[in-house]
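Only one protein chain is missing from this complex, and each of the others stays in its spot.
Right, chain A next:
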Amino acid sequence: MAARLPGVTVASVRGLTKAFGERVVLESLDLEIGSGEFIALLGRSGSGKSTLLRALAGLDREVSGELAVTGSVAVAFQEPRLVPWKRVLGNITLGLDAPVERAREALAEVGLTEREQAWPLTLSGGEAQRASLARALVREPDLLLLDEPFSALDALTRISVHQLVLELWARHRPAVLLVTHDVDEALLLADRVLVLDEGRIAHDSAVTAPRPRHRDNPELITLRADLLTALGVSPEGRS
């Protein structure tokens, strides 16, 4: 699955630097995101993963360096961040220029047709996260930013939402930047896995194994060991 169209980038980052006071979180970071590319961004907590995502989303303007995003961007956050006083459908259509049928289609795609009139606070964690994905995807983004959207889900729900994200990505082909701390999740989903360390991309490897992937795929096993080393964790977890 060579998703990347040669030469077409949706986001280009050059020398991105971000400091909170004395603490430099991103230091002269370079990154190109190709059209339709599924990237997973790994890093220890505090490594600046979310800072990079927020910069790409335009939520953090206090950064220096070049940051060019061509095309539209949508974000799904760790907590679904649905607007609690708008019903599910109202959340999908919020700020949307397209007719309401598009929102209904998006809800159907994530399997929430039945819940379109529900209040967000009555949704389960998985339903809320699916609604959040629908809200992002209905905008047909060129770049979809996912900020640890699976981390708060229980293990079974996470598997089904992983499947859903892959299906939606295969159908709509946005470039995806998935911020996660889960190495296995990154390997199961992404074309390309990055490790952020000390403010830069410390590791960049392509994942070529065909989907659906299994954890015991030899390529993934080798990559997992490399990634864990890059993250400063011994693969055996014993040292």
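By definition in this document, contacts are C-beta pairs under 8 Å (C-beta built on N, C-alpha and C of every residue); 3 or more make two chains touch, one makes a residue touch a chain; residues count from 1.
FYI, contacts and distances are computed from a predicted model.
Its record in UniProt calls the unshown chain "ABC transporter permease", which is the match among "ABC transporter permease", "Electron transfer flavoprotein subunit beta", "Two-component system chemotaxis response regulator CheY" or "Acyl carrier protein".
Residue A:Thr122 is the one among A:Thr122, A:Gln163 or A:Thr208 that touches the chain not shown.
Interface note for the absent chain: among A:Val8, A:Leu59 or A:Ala206, the touching residue is A:Leu59.
The omitted chain makes contact with just one of the residues A:Ile39, A:Leu52 or A:Val73: A:Val73. The chain not displayed touches chain A at residues 57-59, 73-75, 77, 79, 81, 83-87, 94-96, 119-122, 135, 139.
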